[in-house]
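A single protein chain has been removed from this complex, and every other one stays in its place.
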């Protein structure tokens, strides 16, 4: 595996999920693969779960890890070509990406969207430039439009905790006060559409995701209907795709509560975290028996390790 | 050992001190204990000695180390229960603590007091929430009211450098321009009260420490009297316990000088560092033969390693 930035980089998602669950049972079995190999984890934005779980996964595999908070420890990057760099940016992404690739065997990169220019964000300009220029395999630690390590962990969690072969999975929009990226719901949607699940997306009118990620999903504006008989409910806010990056006011009643779980199949509740309590998701759910958000976060380690193992095997 | 946040977590402080001194002679003897074990060092505040010494101690034991400056690299944490998180905080401590515990075998946490609300600080809300929720052993890297790794290093240093079985140890308040926590003096006091030393605390009127930490100590407002025949003098500023967190003006003459050492037993001078020269402690002492502050700092490594070794043995 030379690139892990979307579900499209994976030949067999069931095999990868299975690999993650195997690794979870025996995390230190493949340390020969990572000996004298180094991953660079480059963060342009904050990170807690991704940072810790990927670092841990790499160490489980015997790798060395270098973490670079490029937003704080490095230089302000110029992304545009053909500009005279006489302003605030100190280094061009062309040099930065190529140089980083010299010191690592695998590069992990986190780069959030600006949520101002849809074409730029959905063009994945920063992420793709790194892929193009760094010369080593790249794993996304969340890019402008996708968060594939999260989605793989989500699918591992569903596989691990499902009680029937073909569970009903519902992605339901949640209220928020800030404009959040569409990366997590996009990514979750494109993974679920390829997984062996019955997949429904529920959101208020005006909050349609890009159809590029939702082919095959049932999409509805009726949350109650969507939740009916759900086995897993994935809660997540996102800002509008059109008009891009905007918060659509109202819809506070979309927050999930125990009351709304009544007609589900005692649904397990998922969230990628961080979650704003009692805004996105009620405390009663997060602190109750239906929440599996911590188990889901724990599986980030095995998702990352399954992907890094594949990359190491390909070096 | 499942928790190291105060002297009360230690069954036999003499044995732990002895262990620290043994480890100092042979730092790499226990690397099997840490193999494939990971410590997460989580900092909510700056740190130099604690950061480096604990990281080094863990590596001496063969552990992997992940450092998280959560104040800069992660998300702003919500500490209160039952609030709708529609403000500046992005993640609740409940999720953050539980998640971090998934990726590490031992968690180290630094969390300073706010010095605004005594009940909150002395309730150790943040630290205790992590202990309650993370699910793994926790070592304090300094909490709101205690700094036990410092105190253990202090006691190791006294044991190492004492020239009589039962030395006189004096904790003396020092001037400062900022309001500092009581964590170091509280902690030093509660350790000294249990150690095999003759322990005196000297401070200006109005700067009494909480009596919870000083049971058994001689307490005086007369610095000269306190210093008489002292073998070790521990210099430290702290802000008032009542009114909480306030700087009491005046008392600049409490700064220790060579002149004041005259009636001591050629006392060795200690300070946890960082120290403000010629405000808290005179340069002539810091640069002179009586200062043992660098040896004391060096012993931070062995204190941390003794504690981590105990924790690893209990995993």
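In order of appearance the chains are A and B, and numbering begins at 1 in each one.
Rule of thumb we're sticking to: contacts are C-beta pairs under 8 Å (C-beta built on N, C-alpha and C of every residue); 3 or more make two chains touch, one makes a residue touch a chain.
These figures come from a predicted structure and were not determined experimentally.
**Student:** For the chain that's not shown, point to the residue among A:95, A:132 or A:253 touching it.
**Tutor:** A:95
**Student:** Just one of B:49, B:168, B:203 or B:236 touches the chain that is missing; which is it?
**Tutor:** B:49
**Student:** Can you say which of B:76, B:177 or B:212 touches the chain missing from this structure?
**Tutor:** Answering carefully, the residue with contact to the hidden chain is B:177.
**Student:** Of the residues A:31, A:64 or A:128, I need the one that contacts the missing chain.
**Tutor:** Looking across A:31, A:64 or A:128, the contact with the absent chain belongs to A:64.
**Student:** Suppose we count only contacts with the excluded chain; which residues of chain B make the list?
**Tutor:** Looking at chain B, the ones touching the missing chain are residues 27-28, 43, 46-49, 51-53, 55-56, 59-60, 69, 72, 177, 273-279, 283, 286-287, 293-294, 297-298, 301.
**Student:** Mind listing the chain A residues that contact the chain we can't see here?
**Tutor:** Touch set of chain A with respect to the missing chain: 36, 38, 40, 64, 66, 68, 70, 72-75, 78, 81-86, 89-92, 94-96, 98-100, 102-104.
Keep this in mind: only the chains that are shown with their structure count from here on.
**Student:** Could you please state the distance in Å, as a whole number, between where the Cα atoms of chain A are centred and where those of chain B are centred?
**Tutor:** Computed value for the inter-centroid distance: 39 Å.
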